[in-house]
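Chains shown are a subset, placed as in the full complex.
Chain nomenclature is as follows: A and B, assigned in order of appearance, with residue numbering initiated at 1 for each chain independently.
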Amino acid sequence: MENWLNSLQTDTPQEGFELAIKLARMGVKYTQPDMEVLKAGREEYGENAEFLINASQVVATHYQTVAEANHYWK
Amino acid sequence: MENWLNSLQTDTPQEGFELAIKLARMGVKYTQPDMEVLKAGREEYGENAEFLINASQVVATHYQTVAEANHYWK
């Protein structure tokens, strides 16, 4: 895969959160790189609240990593 | 997205918990920014106990991050 991640450092906690969102998306993309399949899957499931909460859990897990990498922006 | 997070520091453990709630909500909002879709999804699923427990798990994960960032308010 092309280069998409050079550093876990970000300037602010919000940029760190947005990096966590990106990491969550890339975890999905590596598992299912075929965009057509990905889109079909999302149509089935992707708008309901269960999907959204589970996606939010993945973001929370990555945010722990990113926040630690940035010493919690202190 | 507009600025919504400047710091993980809070004055008290309870304010930290409320920040964890906010982080959980923002994780959902980034994944599904269309409020109409979000509301429809919640109507389907959003009042049952499974949703509430899963949401509470996301909050617990973010609370680990916020508590660490605040040295557990000691």
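Heads up, the rule we're going with is that a residue touches a chain if its C-beta (ideal position, glycine included) is under 8 Å from a C-beta of that chain, and two chains touch if they have at least 3 such contacts.
Keep in mind that what you see is a predicted model, and the values were worked out from it rather than measured.
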For a quick check: 2 copies are placed, so what copy number does the complete complex reach in this file? 6
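Following the convention adopted for this analysis, only the chains that are shown with their structure count from here on.
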Mind checking the centre-to-centre distance between chain A and chain B? Centres are C-alpha means, answer in whole Å. 15
Okay, in this complex, where on chain B does chain A touch? 1, 3-9, 23-24, 26-28, 30-32, 37-38, 40-42, 44-46, 50-51, 54-55, 57-58, 61-62, 64-65, 68-69
In their shared complex, chain B is touched by residues of chain A numbered 12-14, 17-18, 21, 47-50, 52-57, 59-61, 63-64, 67-68, 72-74
